[in-house]
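Okay, here's the structure, questions in a sec.
Every protein chain but one is kept in place in this view of the complex.
And now, subunit A:
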Amino acid sequence: MLTKGSGAVSTPSTPTAVLAMRGGCVELGGRPVLRGVDLTVTERELVAILGANGSGKSTLVRALLGLLTLQRGEVELFGSPVGRFRQWRRIGYVPQRTSAGAGVPASVREVVATGRLAARPPLRPMRSSDREHVRAAIEAVGLTDRARDSVASLSGGQQQRVLIARALAGDPDLLVLDEPTAGVDLTHQEALAEVVGRLVDRGRTIVLVAHDMGPLEPLIARTVVMRDGRVAYDGPPLPAFQHTPHHHHPHDDSRRPDSPHRVELGTPIDRPIEGGRPR
């Protein structure tokens, strides 16, 4: 049992399950976005959640983190039902970047430091260990020289790296990244892949939502492909999702469902997966 101190809240599905969703259904604005999703992520796994826009990837991770309520089904984090989960410091979350900027200025260091809050008692100043984690997280994403600058003055890719550093600062056991490489240039995607690789080596669990895997590809042993709110494929990466040699144009239509170029996944996509279908 690795759920340190979680108490006898409930019986975890598997001893090492970090994230578990069973029969998860989510409606947004009356439209079903997740339709009976079963997903279990166990410790030390690196899972990439792939799929087209609107396939339910982000909704899935937001539901897994308790940010969205399930209409049906259940979610467990580290063996506790999400509603009763309290060890939030074990989770690091990189949300999809929203337009930062407006509002009051905030420095890179201040934003990254909010990643330590789950580990800090209220009304207490930062300890030196907190400062060290913040410093190391900023260094890991290569923003040390911008640490005192306002986040709004950074480019989109740099802001994305600030959000990654914020999640790293909490030194989480589970890192959930929602499209972390969107707008990040290749050099820094590679740097991110290195950071993720180190976390995997240290036994952390990583769930990654992505359009394409980029430099993270060699690290990924398991992919979950979402389609129309269901898990269409769950298993080792398929070569179909790797870059095809003639795909070097921003106009990427290979994954549009109606495109004649749509990459075929073979049988798994249309075949019910064990227990993966709604009733």
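Throughout what follows, contacts are C-beta pairs under 8 Å (C-beta built on N, C-alpha and C of every residue); 3 or more make two chains touch, one makes a residue touch a chain; residues count from 1.
Assume contacts and distances are computed from a predicted model.
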Q) Just by its UniProt name, which of "histidine kinase", "Xanthine dehydrogenase YagT iron-sulfur-binding subunit", "Zinc ABC transporter, permease protein ZnuB" or "Aconitase X catalytic domain-containing protein" is the chain not shown in this complex? A) "Zinc ABC transporter, permease protein ZnuB"
Q) Out of A:83, A:105, A:218 or A:235, which touches the unshown chain? A) A:105
Q. So which of A:51, A:79, A:95 or A:180 would be touching the chain we can't see?
A. A:95
Q.
Applying the definition given at the start, please give the residues of subunit A touching the unseen chain.
A. 62, 65-67, 86-89, 91, 93, 95, 102-107, 109-111, 113-115, 117-118, 120, 122-123, 148-150, 153, 155, 163, 166, 170, 176, 185, 246-251, 253, 258-261
